[in-house]
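To start, the structure itself, in structure tokens.
Yeah, one chain of the complex is gone here, protein chain that is, but the others are all in their spots.
What follows is subunit A.
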Amino acid sequence: MAMMRYAEALNRALREEMQRDSNVFLFGEDIARYGGVFKVTKGLMEEFGESRVRDTPISEQTLAAMAVTASMTGTRPVLEIMYADFMPLVLDALINQASIYEYLWPNVTMPFVLRTQGGGGAGAGAQHSKSLDSLVAHIPGIKVVAPVTPADAKGLLKSAIRDSQPVVFLEHKLLYNLRDEVPDDADFTVPIGKAKTVREGADISIFATSRMVLESQKAAELLAQDGISAEVIDLRTLRPLDLDAITASIAKTHHAVVVNEGWRFCGYAAELSATIMDFAFDDLDAPVARVTLPDMPVPYSEPLELAVLPNAARIADAARATLK
């Protein structure tokens, strides 16, 4: 184990996988000489050379389409898209290209990873603060992960690079400096599709990913002060979903709050809510509560931005209302 920041854990994962497999390569805007705007790829061009760590022109649409076909033809590309807000530019590559070929064409696999980061709280404004999880989790054939801890960041990125299917890897700009223990072992991985119970509880289940797991943990502390025992489940993978973990928790608590930093209408929280209705309706004692961003742009000024982001107080309020 070693203490390191979330960004360093990601860097370690990239480095280990590039050492392990010479067909792994990285490309994206500002990632090589500068080391990435969040410094996730720092030092990798120096270690692995300009062919395997490439600065690119600002051409997201094409870069994503290139990741698809480069992965079909013998390499394992890891593409960095600087902000999740730019994901609409890459949707053709994901929806009309990556999601269809494994089904249509015999013997074709697409082992690529698209890393990006989203989320609010940094004063980056309406075009650099969104969580667009539902846009990518909607797509059949694309796996989507969103780790919150440095250890999961490392272990899931290594799993994503080794996976034979496309993986969208969602990071959060407020997590990069989070420090925690991370396993040193080069064979340490975290399986895609497995949730983690980060706090056991008996009265209500809170489901979240990425930074919202931290807010959910704080909400559980607030609820404990009221004598409410909340269970917090870090889903870690948005798709494929660990249904067993969700239904097992609800079978115990009979109440659920789903948290997502994206928009509410047709959002990821809506999908979680519907999934719980599909598979755990008989165990529920109350409707599922959703905590999300309201359906509006993320504002710039601090009080305005804080007014829209889901937080511990809002999650705790939703839990209390559900339990009434």
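What we mean here is this: a contact is a pair of C-beta atoms (placed from the backbone, for glycine too) under 8 Å apart; a residue touches a chain by one contact, two chains touch by 3 or more; residues count from 1.
To be clear about the criterion, contacts and distances are computed from a predicted model.
Trainee: Name the omitted chain as UniProt records it, choosing among "ABC transporter ATP-binding protein", "Na(+)-translocating NADH-quinone reductase subunit B", "Putative membrane protein" or "Acetoin:2,6-dichlorophenolindophenol oxidoreductase subunit alpha".
Mentor: The record for the missing subunit names the protein "Acetoin:2,6-dichlorophenolindophenol oxidoreductase subunit alpha".
Trainee: From the list A:11, A:41, A:116 or A:165, pick the residue that touches the absent chain.
Mentor: The one listed residue touching the chain not shown is A:165.
Trainee: Among A:221, A:244 or A:295, single out the residue that touches the unshown chain.
Mentor: Candidates A:221, A:244 or A:295; residue touching the omitted chain: A:244.
Trainee: For the chain left out of this view, which of A:41, A:75 or A:205 touches it?
Mentor: That would be A:75, which touches the missing chain.
Trainee: Using the document's contact rule, name the residues of subunit A that touch the chain not shown here.
Mentor: Contact residues on subunit A toward the absent chain are 23, 25, 27, 51-52, 54, 56-57, 59, 61-63, 65-75, 77, 92-93, 96-97, 99-108, 137, 140-141, 165, 192-194, 237, 239-244, 278-279.
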